[in-house]
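Missing here is one protein chain; the remaining ones are kept as they sit in the complex.
Chain IDs A, B and C follow the sequence of writing; residue 1 opens each chain.
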Amino acid sequence: MLELHAGSLHVEAILASWYSSMKDKNYGAFIPFVGIVRDEDGIEGLSFDIYEPILNNWFNAWQAKAKAQNAYLLMAHSKGDVLNHTSSYIAAVVSPKRKVALKMINDFVEDFKANAPIWKYDIIEGKRVYAKERSTALQGHGLLKETHES
Amino acid sequence: MLELHAGSLHVEAILASWYSSMKDKNYGAFIPFVGIVRDEDGIEGLSFDIYEPILNNWFNAWQAKAKAQNAYLLMAHSKGDVLNHTSSYIAAVVSPKRKVALKMINDFVEDFKANAPIWKYDIIEGKRVYAKERSTALQGHGLLKETHES
Amino acid sequence: MAKVEFLGPMARPSIEVDIQNLQELKTFFKHDAQLQEWLAICAVAVNDTLVCALDMPISSNDKISLLPPVCGG
Partner (left out) sequence: MAKVEFLGPMARPSIEVDIQNLQELKTFFKHDAQLQEWLAICAVAVNDTLVCALDMPISSNDKISLLPPVCGG
């Protein structure tokens, strides 16, 4: 399940809702990862753009991978502005097996950071500044760059 | 922080309370691991005994290890009976760094399973049956066993 | 006409182009100096699938998306 929310995530409500929807399904482990915006480098918060069609494809591919291991993934992400000390991202896995769940939350979050089509901006004096130096180029980048062939 | 509760854990309340107490402390990642009792092998639930002095020592040693990496650990565990589809165990880590948090929740939960002085019983027809075959002997076990020296 | 979207921080309006493949799109962008900086770091999707070959044939109604470096979470 993938949820996109405008602004900060209501962490308590999302965790409660996910736990409540999963607790009777005989999964033994529920591991949420909650990302919280840190106050650093003088930012007021972060802001996000999301390209939903590719995010959905990426998430659905992971859900199929989880299903093959009898696990299930849940994810919530913010669109727009998220102020310091509030949450922009929650990912969770449920699985009958602890070790499967622990490995999957790690691999899922790391792959999310490298491949989810989401763009991050620092909010500085009310303006959005693309966090270019903290961003990761996607596979195949540079395909359309002029190559100066003779 | 280590909390022991009689019976099942109130997961929603514990997660909300932990998130609320941690969100303003500038940690970027909050990862709880929630253990839920699975309905399997005809059990009605699980039951737990805890030896608190050694559990406290074990937890405090982990807290020192977490502190050395600017992380912080939280844990809640049930004493007594915990019925199927309810929770007996929550462990969580907060850290400024995602990778530190993901590694630590894995290592902490695995070490917990191997070393925390907690004894598990299946509840079968209302009776406690020690889960001996799923349990792990602690370091130095067998020290006092008769060795039949000649 | 295929549609070209410039996603996220590129913040350019979409355009429509009459091309047979991505090589022609590359040629089309050749003299856009400001865009070249983005193209060096952008990945390319056709109809929401990332691609990595310039000979990828493009039809009318195809959607081409340029994706700058990402940072979710």
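In this section, a residue touches a chain if its C-beta (ideal position, glycine included) is under 8 Å from a C-beta of that chain, and two chains touch if they have at least 3 such contacts.
These figures come from a predicted structure and were not determined experimentally.
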Neighbours of the unshown chain, displayed set only, are B
Where B:A6, B:A68 or B:A137 are the choices, the one touching the absent chain is B:A137
Omitted-chain footprint on subunit B covers residues 35, 48-51, 53-54, 57, 77, 88-89, 109, 112-121, 130-132, 134-146
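In the analysis below, only the chains that are shown with their structure count from here on.
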Taking each chain's centre as the mean of its CA atoms, subunit A sits from subunit C at a distance in Å of 24
Where subunit C touches two or more other chains simultaneously, the residues are 73
Note: subunit A residues in touch with at least two other chains are 35, 109, 113
